[in-house]
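Not every chain is included here, but those present sit where they belong.
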C-alpha cells in the first residue's frame, strides 16, 4: 500500500519537514530499510544513522526539530507510536475474505454478523454469536453460546469452551484455549481420592485484549474469570479460575496465575512469573521475570518494581544478592 | 436440573435439618447465590453469611449441628465434598449427543463403543478403539491404535499420537498433546551434529486422570511413560519420556518433568516446578511453587514440604531467606 508523507503526517499528527509528496510503501528498521520505507528514531544518534540509510523518510521526536537533513522528517512527541500507527496504514492487517467456507461446520442457531470470515474447518456450536468483521481462523472450535464481539481476530486452531464471552477487537493467537476447567478438586478423606470441584463459572474477556499463542485461560469455578479492557497477554501464559485482571495490564510469556488472584490496572508482569492463590498485584506494580508471589500476598505501589521469590522490592532483592556475593567472595572454600 | 433436598441429602449422605421438599436447581458461592441455589460452608462464620444469603439451603459441617436457622441444612463431615457431589446432580456435565458427525474422518478399522460422540472434524486412525460413552471433541486427532477407555471426555483440538492408551473416565482438555517424542539426541563426536535417539516407547494413562489444556506428555524412549490412576495435571505441564507418576498425584500448572523421573503416590507438586532427570519425588512429598529438583535427587517424607532451588525442607529454606534478609538489613550499602 502506497501513501504520501502528507497523508501519513496528517493521520499520525506529526509535523512534516520536507516534501510531502514523497511516497512510501513500507516500514522497516534502520538496518534493513530500502528506498521506499519509512523508519523511526527516538534519539539524535539514531537520527544520523536513519538519515544515512536508504529509507525514504524518518519519523522522529521533537529533538529533531530544525534538523535540515537529506530526507523528509515527520516530527512528533511520540515517534514510536506514530510509527506503529503509520505501519497500520502501510501494512494493513491481512484482509480476510468475508466468506463462510464450505468446510466450516456452523450450527444453524449460530448468529453471524456482517462481513465475517469463517475459515475452513471451523466448528461453531449452537447459539454462538459472531460480531461484524470478525475472523475465525481455520480449525478453530467455538463452543455453544460463545459470544465474540466485532472486529475480532481469532487465529487458527483456537478452542473456546461453551459460554465464553469476548468483547470487540480481541485478538486470540493460534492454539490458545479459553474457558477450560479450573484446577480444583476435593479429596475424600475416606477413600483418599480426588473428586472434581465444580468448574461451572464464566470467562469474560473485554475489548482490545490480545491473547498469545497456546495461552490457556480457565473459566471460573462458581464465579467468573475476567480479563480487563486493553490487557495484553503473551504466549504460553496460564490464567487460573476466578482470576480478575483489570485494564491495561501487560503479561509476558509463560507467566502463571493460580486461582482467585486480583491484578489491578496498569500492572506490568514479566515472563515466567508465578503468582499464588488469592494474591493481589496492585495498580501499576511491576514484577520482574521469574518472580514468585506467595498466596494471599498483596503487592502495592504504582511504578514500584518487585523481584525474586518471594517477590520483594527490587532494591531490597538486589542488595541481598550483593551481600551474599560479598560474603561468598570472602569465604575461603 | 431440579432436585429436592431430600434426594440430595440421601445421595451425598448428609443429615437433613429442615424441609426436605424444598427444591434447588443450582449451585453457587455465598456471594453470588440466588433463591434456587445450594451453597456450602466449612466454618460457623460463613454459616451466618450463608443463612443471611438468598440461597435455598446450605451444606455445612458437623459444627452446624443444632443450628436452628432460617434455611434447611444438610450436615455432614465433608461439606465441600458433599457440595461437589451435589453439583454433579444439579449441573451434570454437558450431555454429548451420541453421534458420529458426518465431517469426522474415522478409519474403517477403528472400533467404537456404544453411545460415543465423535464430534465434527475429528480424525481417527486405523485400529483406534473408543470405549462406551466416550466423547472425542471437535478437531481432535486420534492416532492409529490409540485406545480410549469408557466415559472419557476428550475436549477439542487434542492430539493423541499412535499407540497411546488411556483408561476409563480420563478427561483431556483442549490442545493437550499425548505421546509426542521425548527429547533425546546423540551427538556424533565426529560431525558435532545431533541425531535422534529412538523415541519408540509407549504412553499409558490410567483411570480417572485429568490432563489440563495444552499440556504435553511424551511417550517413552524405549520404555513407557505412565500416569497413575486418579492423578490430576493442570494446564501447560510438560511430562518427559519415561516418567512414571503414581496414583493420586496433583500437579499444578506449568510444572515440568524431564526424563525418567519417578513420582510416588499422593505427592502434591506446585506450579512452575522443574524436576531434573531421574529424580524421585517420594510418597506424599509436597513441592512448593517454582521449586527446582536436581537430577537424580531423591526427596522423601510423607507430608514434608520442600521449596526452593535446589529444593530443601521448607523450614530450612525459609530460615536461609530470613538469615539473608537480616544480614542485608545490617549491611550499609
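Chains here go by letter, A and B, matching the order in which they are written, and residues are numbered from 1 within each.
In this text, contacts are C-beta pairs under 8 Å (C-beta built on N, C-alpha and C of every residue); 3 or more make two chains touch, one makes a residue touch a chain.
From a predicted model like this one, the values you see are computed outputs, not experimental measurements.
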Full complex stoichiometry in copies [only 2 chains shown in place]: 3
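Convention: only the chains that are shown with their structure count from here on.
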On a C-alpha centroid basis, what's the spacing between chain A and chain B, in Å? 28
Provide the residue numbers of chain A that touch chain B in the complex, in ascending order. 103, 105, 121, 123, 139, 141, 157, 159, 161-162, 175, 177, 180-181, 183, 185-189, 192-198, 200, 214, 216, 218, 222-223, 236, 238, 240, 254, 256, 258, 272, 274, 276, 290, 292, 309-310, 316, 319-320, 322-324, 327
So in the complex, which bits of chain B are touching chain A? 27-29, 31-32, 77-78, 80-81, 83-85, 87-88, 91, 94, 101, 103, 119-121, 137-139, 155-157, 171, 173-175, 208, 210, 212-214, 230, 232, 234-236, 248, 250, 252-254, 266, 271-272, 289-290, 321, 324-325, 327-328, 331, 333
